[in-house]
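Excluded from the complex is one protein chain; the other protein chains are retained at their positions.
So, subunit A:
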Amino acid sequence: MTALLEVRNLTKSFGGLKVTNHVDLTLEPGARMALIGPNGAGKTTLVNLITGALAASGGSVRLMGEDVSALPEPVRAARGLIRTFQVTRLFGSMTVAENLRIGAIHRQRRSYAILRRTAVEQALDEAVARVLAQLRLTDRADTPVARLAYGEQRLVELGIALVMEPRVLLLDEPAAGVPQSESHIIMDAIDDLPEDLGVVFIEHDMDLVFRFATEIVVLVSGAVICTGTPSEIAANEEVRRVYFGEAAH
């Protein structure tokens, strides 16, 4: 089976600073990969390089066997490579349902439709309603996102990605800023995703990491220092020293 996502030798420098240092990653179908590392380790940058939001200085990204390194971000997204943002980026003038609808419009390739056709509208409405229900946002559908609490905004951020029905989903700290009492809604939604999908999630909360990850990648100063199953990572001396040592103070 070909891997969903294969990152080889990915490198990025900002001026003299190597923010991503020869990173290799392989994401198999069904994987739930946690990307962990201290602040400033280059986790978000790595996501930006994989999606094409940032141009890499070197290396390659393959999506379902195909080299997408030269493709712009929207083309990679249209092929099922979808991400969420660490700092919520919603369509601020719109309601919850309208935000998800923008995702559905792109998923169903209707962004040039200048007629309101019933069949098209129904398909869009259905896709939106499904994700609203999944994230328990149905009664918030018509609320402007600007009026939501931050935790709910994080749910909408995730919802926009879910409605895209991604093949590979990159989640940048999906539960950050969400009250403990609601973070399970986000993690449940991630748990409910189709089996064959590949998920990479950046997360600082080690409880969530060890509960949901099938695989953990540790990034320090732009380089992968260690990859393994949760139990391997928990037992790894170097990780304990570099990562948990730093996080513990």
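By our rule, contacts are C-beta pairs under 8 Å (C-beta built on N, C-alpha and C of every residue); 3 or more make two chains touch, one makes a residue touch a chain; residues count from 1.
Note that in this section contacts and distances are computed from a predicted model.
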Answer for the undisplayed chain, UniProt naming, from "Urease accessory protein UreG", "Lactate utilization protein", "Branched-chain amino acid ABC transporter permease" or "Cytochrome c oxidase subunit 1", is "Branched-chain amino acid ABC transporter permease"
Of the candidates A:R110, A:H184 or A:H204, the residue in contact with the absent chain is A:R110
Per the whole complex, from A:V120, A:A176 or A:M206 the residue touching the absent chain is A:V120
It is residues of subunit A that touch the chain not shown, namely 51, 53, 73-75, 77-78, 82-83, 85, 89-94, 98, 101-103, 105-107, 110-116, 120, 124, 144, 160, 164
